[in-house]
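Of the protein chains in this complex, all but one are displayed in their positions.
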Amino acid sequence: MNLKMKALKKSLWVYHLSGGSCNNCDIEILDCLTPRYDIERFGMVLVGSPRHADVLLCTGIVNKKCVERIKEVYDQTAKPCVVVAIGACACSGGIFRDGYQMAGPLNKIIPVDIYIPGCPPKPEAMLAGIVKLLEKLK
Amino acid sequence: MNDKKKVIVPIGPYHPLLEEPEFFALYCDGEKVVDVEWQAGYNHRAIEKLSEGKHWDQVTFLVERICGICSTSHPFAYCNSVEDLLDITVPEKARYIRCIIGEMERIHSHLLWVGLAGHFLGYNTVFMWAWKYRESMLEMFEMITGNRNHYAMFKIGGVRRNIEDEDIPALRKVLKDIRAKLEMLTHAVLDDPVLGARLKGVGVLTKGHIKDFGAVGPVARASGVDIDIRRDDPYAAYPAVEWKVIKTENGDVFDKAVVRLLECMESVRIIEQSLDAIEGSKGDIENQVREMPVGEGIGRHEAPRGECFHYVRSDGSNSPVRHKIRAPSYTNIPTFKASCVGQMIADVAIILAGVDPCYCCTERVAVYDADKKNKKLFGFSRLVEMSREKTERMRKQV
Partner (left out) sequence: MKVLETLKEKLGERIKDIKIHNERRIYLTVEAGDIKECAKIVFRELDARYIIASGADNFDSFEILYHFGFDSIGTVISLRVFLARENPGIDSLSDVIPGISYIEREMWELLGINFAGHPGLSHFLLRDDWPEGNFPLRKSIKTDGANSE
């Protein structure tokens, strides 16, 4: 397992998933790809299918209509994988946690390894979270 | 006989027993789209209900989080609606500050759109450039308001923070740079023959479609429908500054792109004039509100995507008794029924993008066989691929 984790560290493939968000965290994740922050220089790539992903970046409260999809994507992701809850909504439900559509927060649906709070967390905060993740994987 | 129904290898997660929830289901017959269904609810977070349990001032923070991209449009419309209920005006300096924030948001939102549209067409450099220029706008937001997104600038009766005189020179410099970049982007779009061939005549919406669905914003203005809340039902400092409404006639995706790019230039003009008006001013930035009478109010704002409409009702207590929120995309998205049907599948990605819906919404599109309704053919990533392949083919022809 440890060897595999070390191999993972070389180049992390990331799949982004939203469980009902306002999109701000999602846009800030995409921002990480742009020249200013450029996560590709760390070997991190956004992939189109969870089957190829090492890291699941999840945003949103997990609204009742999304529960099955989130579970399904988690099941399809190759293990070992790391789940990151990005933003106040994924961490705790944020300002929406009392509403009738709330089925989350994320850790009620799938196991979460890293929480990056913020509304939205700045790209620097996300990168700092990823660095902590890399340390954790060591 | 069977060459009419092309079966394409499904891409992405697909389990035959589990229904994959999609925002849009497209039914296709061969290369053409036959029908479109909009299935909403994946972003529904019970905001209207939550609003009834919050204080009037707390609602401003709640509605900001309806959408991240047009984060300030909802507080703007909400504050307009409560001020309509109260029948109060906002101090002059606050009016200009509201316009500055609203127009800066328009620029960042349209640049985001240009980037995504470029991405769908296969112009990845456009995506990188547009988002890079957008960064300077976000930096300015952070400097003035403390956050790149969700600025929390609005409050009932005024604004929460001042724009300090010492920040104005930096803002002016960024605007000057953005203007040059916008001009470059606009010419790049207007003069590129491949983009012209690719986008002209695609996803056309007529004036009749716009009326039937109640579409608003650049989607309506690209089809020649001359509506803009900033001019029609003036509020904030819009009547005090010079700017024009951008309108074109053809209603295709090309026109929608032109309208958005030219609108950004007008936004730069509005911000520059507003900065001139507030520089050195020591005016108040809020009208304090202490009590809420019984009544109802309607407020609107021309968000980057169109008219944002809020209706509030008060029974004299600390919370709204009813708060109706209508985002512009609510009436714009159904226009897919008119703009996608009869079009080629390779154009669907860009037609969807033309309406500028939430990024999350476009992520979840599925294409089904028109006859066997639950036979899923492929998902959004394949649609984007097909769109890029078509651009490549046209580039070789031109």
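Think of it as A and B in the order they're written, each chain with its own count starting at 1.
Rule of thumb we're sticking to: a residue touches a chain if its C-beta (ideal position, glycine included) is under 8 Å from a C-beta of that chain, and two chains touch if they have at least 3 such contacts.
Everything numeric in this text was worked out from a predicted model, so none of it was measured.
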- Query: Any idea which of B:32, B:179 or B:324 touches the chain not displayed?
  - Reply: B:324
- Out of B:232, B:249, B:371 or B:389, which touches the unshown chain? B:232
- Message: Given that one chain is not shown, which residue among B:30, B:53 or B:342 touches it?
- Response: B:53
- Item | On chain B, residues whose C-beta touches the chain left out of the figure | 38-41, 44, 46, 48-50, 52-53, 84, 87, 211-215, 227, 229, 232-234, 295-298, 300, 307, 309, 311, 313, 322, 324, 326, 330-331, 334
- Message: To test your reading of the contact rule: which positions on chain A touch the chain that is missing from view?
- Response: 64-65, 98-102
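Just so we're on the same page, only the chains that are shown with their structure count from here on.
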- Message: Going by the contact rule set out above, which residues of chain A touch chain B in the complex?
- Response: 18, 20-28, 30-31, 34-36, 48-51, 60-61, 63, 65-66, 68-69, 72-73, 76, 94-96, 98-102, 119-120, 122
- For chain B, which residues are in contact with chain A within the complex? 11-13, 15, 18-21, 41-47, 49-50, 53, 61-62, 65-69, 71, 112, 128, 131-132, 135, 148-150, 358-360, 363, 381
